[in-house]
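Removed: one protein chain of the complex. Kept in place: all other protein chains.
All chains are identified by letter, namely A, B, C, D and E, in their written order; residue positions are counted from 1 within each chain.
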Amino acid sequence: MTIMTQKNALVISAHSADFVWRAGGAIALYAQKGWKVHVLCLSFGERGESAKMWRQPGMTLEQVKSGRREEAQRAADVLGASVSFMDCGDYPLRVNDQALFEIVDVYRTLRPEFVLTHSAQDPYNFDHPLASHLALEARIIAQAHGHHPEQDVLGAPPVYLFEPHQPEQCEWKPDFFLDITPVWEKKLSAFQVMAAQEHLWDYYTRVALQRGVQAARNSGRKVKHGEAYQSVYPRVSDDFLG
Amino acid sequence: MTIMTQKNALVISAHSADFVWRAGGAIALYAQKGWKVHVLCLSFGERGESAKMWRQPGMTLEQVKSGRREEAQRAADVLGASVSFMDCGDYPLRVNDQALFEIVDVYRTLRPEFVLTHSAQDPYNFDHPLASHLALEARIIAQAHGHHPEQDVLGAPPVYLFEPHQPEQCEWKPDFFLDITPVWEKKLSAFQVMAAQEHLWDYYTRVALQRGVQAARNSGRKVKHGEAYQSVYPRVSDDFLG
Amino acid sequence: MTIMTQKNALVISAHSADFVWRAGGAIALYAQKGWKVHVLCLSFGERGESAKMWRQPGMTLEQVKSGRREEAQRAADVLGASVSFMDCGDYPLRVNDQALFEIVDVYRTLRPEFVLTHSAQDPYNFDHPLASHLALEARIIAQAHGHHPEQDVLGAPPVYLFEPHQPEQCEWKPDFFLDITPVWEKKLSAFQVMAAQEHLWDYYTRVALQRGVQAARNSGRKVKHGEAYQSVYPRVSDDFLG
Amino acid sequence: MTIMTQKNALVISAHSADFVWRAGGAIALYAQKGWKVHVLCLSFGERGESAKMWRQPGMTLEQVKSGRREEAQRAADVLGASVSFMDCGDYPLRVNDQALFEIVDVYRTLRPEFVLTHSAQDPYNFDHPLASHLALEARIIAQAHGHHPEQDVLGAPPVYLFEPHQPEQCEWKPDFFLDITPVWEKKLSAFQVMAAQEHLWDYYTRVALQRGVQAARNSGRKVKHGEAYQSVYPRVSDDFLG
Amino acid sequence: MTIMTQKNALVISAHSADFVWRAGGAIALYAQKGWKVHVLCLSFGERGESAKMWRQPGMTLEQVKSGRREEAQRAADVLGASVSFMDCGDYPLRVNDQALFEIVDVYRTLRPEFVLTHSAQDPYNFDHPLASHLALEARIIAQAHGHHPEQDVLGAPPVYLFEPHQPEQCEWKPDFFLDITPVWEKKLSAFQVMAAQEHLWDYYTRVALQRGVQAARNSGRKVKHGEAYQSVYPRVSDDFLG
Partner (left out) sequence: MTIMTQKNALVISAHSADFVWRAGGAIALYAQKGWKVHVLCLSFGERGESAKMWRQPGMTLEQVKSGRREEAQRAADVLGASVSFMDCGDYPLRVNDQALFEIVDVYRTLRPEFVLTHSAQDPYNFDHPLASHLALEARIIAQAHGHHPEQDVLGAPPVYLFEPHQPEQCEWKPDFFLDITPVWEKKLSAFQVMAAQEHLWDYYTRVALQRGVQAARNSGRKVKHGEAYQSVYPRVSDDFLG
């Protein structure tokens, strides 16, 4: 028996770029701490989040997927994460039970200490809440003793929901601010990989600054850049200030 | 300038016994860590939570107050906390601005790292939500530069709401389970001081066990006894697992 | 010791006419069952709900109060209830602790089996939620052993919130439909006493019919006229179908 | 035409043991009143709720199902109910339209006076809310005149949601406490049949005691053991105190 | 290039009559303004909303569908709208991705300025929330550049949810009252086409009057008949009073 010293985190992203805007700071921070962070993209965002590519004449679905995949891979490299893609389609994302069980396999293999995914609601984007639902459903199945009974069951990794594009419209309320100040430059570099979504660079830079101000206000810490999250399950600790 | 090494926590309790049932584990745990934990009781619970004493013939309000005060002092001793009383009356609790400013003074003097108080709603007990409201209002005033400008302003200590008697009816949803297993015996001893409320010993022993099971389920930790809390403000950290 | 055979119900109404539109059916139904139903009006609705009277030249506050009082008395007579008035003022209603304790006295004296009052929110009328708050606060105090310890404490009568004028805007959601078909004519007669608010006769006739249709839909019973209520506390029974 | 004197109740349970912990008191109580109570289990809980069996070497899915089925049958016998199983699978439960129509058939055949099922949300268990959704959906279809038009349509039986494992996390708020004191011993005996889930015996004994205390507090009745429920539809009655 | 002067609105209705009761006023009003209003019925309501037809001996599903279709066509004629039917089935409504893409096509073709559909929840009718969900999902897909990239993408038409049968039970809260006084007679005429649902004529006449009173109360306008809606997305304007 080998001793497991490598700690893992898992990010479940509906489209290939979501993890950059919404959780890029968390990824870079934990990568820097020496963790293995894996990003699982359920689709490439090929139909719904690739407007700029589609404006090029003669563009095909395969070209868009391939371009988006390459971009996401490079952004993950910048952040220090591994990434894999399930190609389930987008707008609408559709995930059957076979694909769901693949996500379960990822949980059972990685045994993440925590999981990041989308908000539970989003009236502008139904792929996001579906990804969130699947992330929770796969976690539940991975905890079942009778699912591949020869494997060890999963523990109870906390799940955090990252920030949607229009937070209040998604009934999403952050209860955790992550200080990403030390890795902000990395997050920004990852933004810049996403050439197809240049309009979002400034938007999410401002988000990071606003969340930084709010984090400082809620703690007295000096925080310049922040990411906001909503927890799904109660935290368990012997420390109120953890 | 002296270095402040003593860490403080503050518990704001509507009546003289609330802190025992609802936060006794937290108090004992932090006292054991070497913190100074102070309990501020806004009333003695003399009218509404002293049924057993009132059943004794010839009982007077002053006798009830004095009995309840003594009991609360002994329970605080068992838990390792200091306690003070404001005698604002109960059923109904009424706190004027002068009393509010006294609570502000406690914040400014103790400079607590965290604060524990009641739930924001309780259709069975209006003193509890009022105490909760006052705890937040005093914290806000203590943060104002123009309130006693010669004093240092308060930082941003997190506030946690402890468990009401009928949780679901109070729209209270715990997002933090504190593992109180190591101090459970102390909490139980403090229960036993409250002779006037013997019917609650078993009730809150069961609460501790249920919250323990739930804490274990949410974390994989071995937790036997727990206390549940709802946070008021977002947590700020560089650690999802804090 | 005498056997208490008379059963009581209590209706707490912010203004002198609210009980007619909102709980007139319940009052008539229980009066007809032989109960003693008492209506406590915290004000006469003299400023905010007497538009028609104020349009008469030379009208004075005292005249309006007296007119409203008389009307309310006649409506209560039609429904079969007793009524009393506290003259606390309206728009805004203001109730100090002395008046609150008078409401407590009413609870302790009548010992009602159930209580009807206003919704907890109403952005069009702040007297209504205040009356609702007071009805609950007085009930809590009446349960305290140390409030007039020489009296018997109150039990736990259920409280139901009757229908506000614009239900959805008041975050009011009915969970109980009362079949008032047998006493509809009495409720309508009580409407007609309220000459100053003729515009409401049709409005609340339609409310009764809509709630009747909904009651039938939720039960299979033949219900023509209904009143809708939201319960504050859980029902306790050994019968799901009670 | 025969006169229907037999009254029926229906319990829809995702897994084969849920009905014991969550509604065993209701079942025993109504069985004792002479009602026919039928439990419909959508799965055996073979994968997700049979940890102890899976720890036995060489265990197979069929053995687990068969063991769980037998246990559930014995528990139903103890409580006085009939039970049937649909074998739809668990973790994840999957119910297609054909299975849905079978549930509709159960409604049309039994014509239950009331229905008990799971909470509408549960972030720890997606089979439970799905079972709840199906219970409501089947009820709706059973009310449609064009579904098997040769049959009589269903009336409007009330539906109650029984207690989930971590109530507050499921946004479940009880509005009805059932007094199960007279049948507590039977419920406890049914617990003891569930040898595979011994860790839950104490947990749900404590739940019964807590709900008993709360039921007493909300009513003044002497209640020792209780079960808590949330109603889906408004109650319709001519009696506030039903 | 032709200048598009024709303005379109789209109503997405689960069953063939929903649009009459719930949005008939809006349809008539905009038709009268010269707009092209199109009603898309996902089913005929053949099973669940045709009780009266099913009571006729020898009735078949095809006859019911055909009767309901004809009625809906006549009601649309009265209101001044076009109507189309997708025949997806009802009780339960089931819409696969092919049908979903047909709804997307309708969006892309009509390019509506606004969309009306059902409430997001309805515990009495699961076809309604499904239709609402599909209306939003199709709108999202129609906005995706990669869905039929040769077509122009959809803009961001506002979506309004019309009134369900039991508003409070559906967690539906209106934030917009449409004044339909000028077209009330047309709406009433459309009611009268729906011979199979005569019991609803009075019900929805009363709804229109209640919403009229409420609209007047919220604005000071003279409104006799109203329709109430809940918006899904924020309004954008340079005018608070729009």
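Here is the rule we use: a contact is a pair of C-beta atoms (placed from the backbone, for glycine too) under 8 Å apart; a residue touches a chain by one contact, two chains touch by 3 or more.
Values in this document were obtained by computation on a predicted structure and should not be read as measured data.
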Practice task
May I ask you to name the displayed chains that the omitted chain touches in the full complex?
Solution key: A, B, C, E
Completion exercise
Among E:39, E:93, E:178 or E:194, contact with the omitted chain is made only by E:178
Completion exercise
Of B:27, B:93, B:106 or B:136, the residue touching the omitted chain is B:136
Handout entry: Given C:119, C:132, C:169 or C:231, the one touching the chain that is not displayed
Key = C:169
Exercise for the section: List the residues of chain A that touch the chain left out of this view. Expected result: 124, 165-169, 171-174, 202-203, 206-207, 209-210, 213-214, 217
Exercise for the section: Provide the residue numbers of chain C that touch the chain removed from this figure. Expected result: 46-48, 50-51, 54-55, 59, 61, 64, 90-92, 94, 123-126, 169
Problem - Contacts of chain B with the absent chain, listed as residue ranges - result: 97, 100, 136-137, 140-141, 143-147, 149, 153, 232-234
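One rule holds for everything that comes next: only the chains that are shown with their structure count from here on.
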Handout entry: Interface sides of chain C and chain E: same vs different residues, half threshold
Key = same
Exercise for the section: Have a look at A-D versus B-D and report the one with more C-beta pairs in contact. Expected result: A-D
Exercise for the section: Work out per-chain C-alpha centres and flag the one nearest the whole-protein C-alpha centre. Expected result: D
Fill in the blank from the handout: Expressed as a multiple of 5 degrees between 0 and 180, the CA superposition of chain D onto chain E rotates by 120
Exercise for the section: Could you check chain C for residues that touch two or more other chains and list them? Expected result: 174, 214, 217, 233-234
